[in-house]
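Can you read through this structure? Questions will come right after.
With one protein chain removed, the remaining protein chains of the complex are shown where they sit.
Labels A and B are assigned to the chains in the order they are written; within every chain, residues are numbered from 1.
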Amino acid sequence: MNLLAALRALLSDLRREKREKYQRHVSVGDLLTDRWEIAREYGFGEGTSCYDNVLILGSVTVGRHCWIGPNVVLDGSGGLSIGDHVDISAGAQIYSHDTLRRVRSGGVDPIDYAPTRIGSRVYIGPQTVIQKGVVIGDDVVIGAMSFVNTDITAGTKVCGAPARPEPDHLTAHR
Amino acid sequence: MNLLAALRALLSDLRREKREKYQRHVSVGDLLTDRWEIAREYGFGEGTSCYDNVLILGSVTVGRHCWIGPNVVLDGSGGLSIGDHVDISAGAQIYSHDTLRRVRSGGVDPIDYAPTRIGSRVYIGPQTVIQKGVVIGDDVVIGAMSFVNTDITAGTKVCGAPARPEPDHLTAHR
Partner (left out) sequence: MNLLAALRALLSDLRREKREKYQRHVSVGDLLTDRWEIAREYGFGEGTSCYDNVLILGSVTVGRHCWIGPNVVLDGSGGLSIGDHVDISAGAQIYSHDTLRRVRSGGVDPIDYAPTRIGSRVYIGPQTVIQKGVVIGDDVVIGAMSFVNTDITAGTKVCGAPARPEPDHLTAHR
């Protein structure tokens, strides 16, 4: 059997096992790797898991019992620290650099960096983007599809683009 | 030839075939799998396709002639049903659970679940997030980057975060 046929047969078996044992479908990358092992390799805390296609750049520290979903970006090129019991929902992107000046100068100006810090017991909703240099306190809820470009005080709930203290919509269905 | 070199040569061949025959580029995962086969394995209806890196969780039913794009999340952990002729654009995420209470309690409180239902002939725009427990009727258009946290009546067009009946912007270019 050639390599392509062997790979396709293997992946089909792994999908069937995932479906029958866990009622799930995950990407080829996640079939071939282990979420807890990836988190351990990068020095993240006990009980933290990290999907295969998470892009990790530079210096990123993550505490215990965090869930890091698919399509997440953890950019520690300017430094990024994340506490315990943080859920980083699918598609969320957390930055510590941006390339605006470099792009606008046609590649002449440098990249800008600033460290980003996130506390413990923070919920980061799906698709949310956190700008470089932001500090987020403990016990914060950031709603889905928020764009966070200012520091967030501990104990608050924010949503929107740009993210502001929430009116009521996150709780509408709860 | 070692495994890495053999894999890279195989993937290069598969990319060339995809480019020359279909004028496309897809991920390694999509080169090694088949979108229609994945949909069939999960019991989705005739004519439905599903990209490799779609995350499917729990009980998800999908009807016929649906298109499920890359980077989509179909969360049926609380139950999810989707009708016929539904386009789920790239990056859309449909939930039937959330972990807000669990995160806020530092892992003590449970996950919350509620079933989500989507009708037929529904267009779900790119990056849109649909909250757990939402019911969406037939013949609905949900614009790009919407956050849907309330039920949507059949035959309506909504957009925004949170999604509301649309003013005019979706039609600006049509």
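The rule we apply is simple: a residue touches a chain if its C-beta (ideal position, glycine included) is under 8 Å from a C-beta of that chain, and two chains touch if they have at least 3 such contacts.
Since we're looking at a predicted model, the values are computed, not measured.
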From B:E37, B:D112 or B:D139, residue that would touch the chain that is not displayed: B:D139
Residue numbers in chain B that touch the chain omitted from display: 3-4, 7-8, 11, 15-16, 19, 23-29, 53, 65, 67, 70-71, 84-87, 90-91, 120-123, 125-127, 139, 141, 143-145, 160-161, 169-170, 172-174
Interface with the unshown chain - residue positions in chain A: 6-7, 10, 14, 28-29, 32-33, 38, 41-42, 50, 52-59, 71, 73, 91, 93, 95, 99-100, 102-107, 112, 114, 127, 129, 131-134, 145, 147, 149-150, 161-162
